[in-house]
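Left out: one protein chain. Kept in place: all the others.
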Amino acid sequence: MALLHTVNKSPFESNTFDTCLGLAKDGSTILLIEDGVYAATTGHSVAEKIKNASGISFAVLGPDLQARGLEDKLADGIKVVDYEGFVNLVTEHDSVQSWL
Amino acid sequence: MSVKKFMYINRKAPYGTIYALEALEVVLIGAAFDQDVSLAFIGDGVYQLTKGQNTEAIGQKNFSPTYSALGDYDVNKIYVEKESLEERGLTLDDLQHLVWEDEDDDWAEKDSIRLVSRAELTDVLDEQDVILSF
Partner (left out) sequence: MKFSIQVNEGPYQHEAADTAYQFARAALAAGHEIFRIFFYHDGVNNATRLAVPPQDDRNISAQWTALAKEHDLDMVVCIAAAQRRGLMDADEAKRQGLDADNIAEGFRISGLGQLIEAGIESDRLVVFGD
């Protein structure tokens, strides 16, 4: 079973991102959406956490990045998807866990 | 009707927001559908299960007694994350003692709460078919 996890909170505002990271199994994917996209930017300790979580795939919802003016601050190795890509991620994984 | 593994995720403290109460309402209704139900209490969600809640002065309904009825609804897989308790200075003793009666074992009373580590809970979550978050 591979889960798709979504995180919609800024990692600087709440512990949701950390909680998700702590409970996501290797082989799963974490999709950052809404305010969660801030975790996908560079220059902070969260970027290090993402780099170190080598067993997990990271993706970010492009529209939410664009809305927040973050496109040129995107960290390497994080796949940008649109809503169609979001839907595809859901179909490609066995189940979805929304971290709110 | 196929049987799916339903997991209810509880990460929020009671009373500050309505999520704890309304999540419990889903669990109770969901119990009638004979699915393979588990609950997980993670982070501040562990506070939902503490003993001694007295809501008179805040004017809200104290719904904590409802957790002890879960066993009667065949909801008896209640995962509590150990690290979440420890981070909050809590132990199992601070939580309600939730039990269920196993009809396959002469109605023996058993503990519903399964204290699990983050690593163990990771595996449990990974097996779920339908995950409801509130």
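For reference, chains read A and B in written order, and residue numbers begin at 1 within each chain.
Methods note: contacts are C-beta pairs under 8 Å (C-beta built on N, C-alpha and C of every residue); 3 or more make two chains touch, one makes a residue touch a chain.
Just so it is clear, the model here is predicted, and its values are computed rather than measured.
Displayed chains that the missing chain touches over the full complex: A, B (touch as defined at the top).
The omitted chain makes contact with just one of the residues A:A2, A:A53, A:L70 or A:L100: A:L100. Between the chain not shown and the residues B:V26, B:A69 or B:L92, the one that touches is B:V26.
With the whole complex as reference, residues 8, 33-35, 61, 63-64, 82-84, 86-88, 90-91, 95-96, 98, 100 of subunit A touch the missing chain. Seen across the whole complex, the unshown chain contacts subunit B at 1-2, 4, 6, 18-19, 22, 25-26, 29-30, 32-33, 35, 130-134.
Here, only the chains that are shown with their structure count from here on.
On the side of subunit B, the complex with subunit A involves touching residues 9, 11, 42-43, 83, 118, 121-123, 125-131, 133-134. Taken in their complex, subunit A has these residues touching subunit B: 1-3, 15-16, 19, 22-25, 28, 94-100.
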